[in-house]
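Only one protein chain is missing; all other protein chains are in place.
== chain A ==
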Amino acid sequence: MNTIAEHIADFLKEYPPFNNLSFHELSDIATNIRVLNLEKHSVLFQINDVLHDSFYVVANGTINLTTIADAEETILNKCHEGDIFGLRPFFAKNNYMMTAKAREESIVYAIPIAVFRPFVANNSDVLNFLLESFAVNSRHTKDTVNQGSKLISDTGYYNDQQTEMQYIQTLTYNNSPLTTDQNSIVKDVAILMTEAMVDNVVVCEKNNPIGIVTEADLASKIATGRYPITETIDKIMSSPVVTVIENVSLAEAQLLMLKHNVTHLCVTKDGTSKSVVKGIISEHDLIVAQASNPGVLIKEIKRSQLPKDLKQIRDRLSDLIQNSIQKNIPISHISNIVSEINLAIIKRAVELSILDLGSPPARFAWLSIGSQGRKEQLLLTDQDSILIFEDVTSEKYRDVKDYFLRLAKRTTSILEKVGYDYCPNGHMASNMLWCKSLTDWTKQYNSWMNTPGENSNDLSSIFFDYEIAFGEPKIEEAIEGVIFKNATNNTLFFDFLGNDALKKNSPLSFFKKFIIEEEGPHKGKFDIKTRALMPLIDSARLLILSSNIKGIKNTYLRFKQLAITDSKNAEIYLSCAEAFLTLSKFRTLEGLKNDDSGEFINIRDLTKTDREKLKNALTPMKDLEELIKSKFQLTQFS
């Protein structure tokens, strides 16, 4: 027993499964520990490495557990301080099924299996924890966190299931293939294919497939003049056709295509050519299935039936964001994609609610407002939305409003299950105030914009960033028209917005030091949202409204557009646009690191270069502030 072993035992006792052991037992374990330092991106073990004689605990830093599929590294899990990983040697003899790689410089404790095994055998709580960690086949999601323990899966079983799940789930194929019988004329079949916009047709005899004709057959046999277009189809078909059973996995389908050197597989009821045709799998289906790419996610969203399916997709989206950031894809790109996916989720949530409640009694528009309205939502933030329905006669009004409120309640609750928290300020369509007819909304915007400050409790600038998620685009246009009509030469309104934008506290002190939170739960951290991002967002909105530019909803694009419209200040706008991207990236990284909204950044954790980068991103704000002050003559207020 030495001093350091004691410290390590002190550390371990905070985390499962070690919290089930006595301090004496922990001291024994700690004495036998080895301490390793892993440089950023160094690999502790990788797939197919021989098992180590130890498992590992993260003492400091973050370790990514990844698997490689299709030359693509997929993160299975992130291990933070106190998490255990590399449990495989406890339960299996074959080699590692995943790669453990340091995401940042990390220190890990290696606990020899031989030393720990007796404690496992003698303590059922410890054993259970290890088993659960090893066998858990769900993703590390909010649910597992809520159970109070972070389980880190470590199995091949999990891996296989993971890949299989992805494959099966995403291997969608045409299940109503074009069929024809062997006596059809080539020309007729070609017309049929063109009309159906497919590149293949299955030739059947009593519903059983006997051959297939693809565009390649038409090109090589008809277009070359070898056969006339009046020939019967059986002369030019490729036969026999390769058949598979219905729930074939992606990997299997891929192998079959390679083996038989074909581009299409015919799905039949029992997998032989002696049964009914069920569908056709094309090479294209496989390509689509392979990557967890945004297109696939959107497709899957459209097919989801339950909130939990949507949630699972949203979880995968987080991985996508993280991978994209790691690959240094520009943040403006990523946020575009993410917004589209978020939008698709919201859309699907509304659709699911409509499926439950029956069709709406009037046309309506579901608008996302706030950050989603600006297409800047990278992390799971809260939901902000409004609902506008078309004007109806007064006797129908009550029923219609009632229907839309129910619709909104249902939708927001679905979204909440997906992981978007309710807006703490109640800025949601399910709120009576924000679910009303077009006329009422027009009145609302008129009063906000012509008499700002009088009912200022209600006025939040987020209502001026909106994006239609579902419904009638004309309604959105109508509201946009109202806003821009009111905005013209509306000094009072711009004064109000301007002061609102500038009242946020500055991010740097007089001595160019970060101003950090002085009290509260985030004491000592830098509030990047309120102090840095919000002023930029508010200013961009103000300037774009006052310049009467419609349709540009994203802060980055707004600054870019302003640089064109107001070219004498272009330099300021462009540096603001860049600064906005930099700050968003900081926030997103922080959010991914802590699984939260990333609002508060711990300055001390940043490297020196990052700190400088962050500081540089804050400098354009001063110029922007001056610009706004002079443009709107705000000095009398501020």
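Assume a residue touches a chain if its C-beta (ideal position, glycine included) is under 8 Å from a C-beta of that chain, and two chains touch if they have at least 3 such contacts; residues count from 1.
The rule is short, and it goes like this: contacts and distances are computed from a predicted model.
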| item | value |
| --- | --- |
| Complex member absent from the view - protein name from UniProt, among "Nitrous oxide reductase accessory protein NosL", "ABC-type phosphate phosphonate transport system, permease component", "3'-5' exonuclease" or "ABC transporter ATP-binding protein" | "3'-5' exonuclease" |
| Contact residue for the chain not shown (choose from A:105, A:215 or A:623) | A:105 |
| Of A:7, A:398, A:443 or A:550, the one touching the omitted chain in the full complex | A:7 |
| Where the missing chain touches chain A, by residue | 2-5, 7-8, 30-37, 39, 42, 60, 105, 107, 110 |
